[in-house]
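With one protein chain held back, the other chains of the complex are shown just where they sit.
Up next is subunit A:
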């Protein structure tokens, strides 16, 4: 386990910034305790100082996961956000997409969101903007990338993809083994 280097921190913040914008400050600088990011086996974890001190005394080989995994660095040093970060990002999300109950299941199976399944979308969403996908009952379901801007969404035909799927809570069941 080690702290992130400058380049790694920049990569992580850039990725997070796509979804929550300048609200990352609220993750870094919390009133209820000191939280930090640590890297363990190419995965980025978000944990409190108290937990960090305790996890530091566990040998590296035996340590499975300290804190919450936000994502991992691939072999070519690109940062991929994983669904386990949803609980922290959903409250601060800037751009949201609500999905109709009919196509919720489809999204949870890993498919993209089509125009026919789109319930609401935040105004002024740019194209390829990171979005958080909610159900109509305001339950966060996962992340995505807006395939079309809000304006375009209005005009496009019902079978077109409006949100690319990136991560969803169904992964907790589907990829149980690889998730930390």
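Here is the rule we use: contacts are C-beta pairs under 8 Å (C-beta built on N, C-alpha and C of every residue); 3 or more make two chains touch, one makes a residue touch a chain; residues count from 1.
To be clear about the criterion, contacts and distances are computed from a predicted model.
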item: Name per UniProt, for the chain absent here [options: "IBH1-like N-terminal domain-containing protein", "Ribosome biogenesis regulatory protein", "Sodium/hydrogen exchanger" or "AP-2 complex subunit alpha"]; value: "Ribosome biogenesis regulatory protein"
item: Of A:1, A:65, A:145 or A:169, the residue in touch with the unshown chain; value: A:1
item: Touching residues (missing chain, whole complex) on subunit A; value: 1-3, 5-6, 9-10, 13-14, 17, 22, 24-25, 28-29, 34, 36, 38, 49, 52-53, 56, 124, 126-127, 149, 151
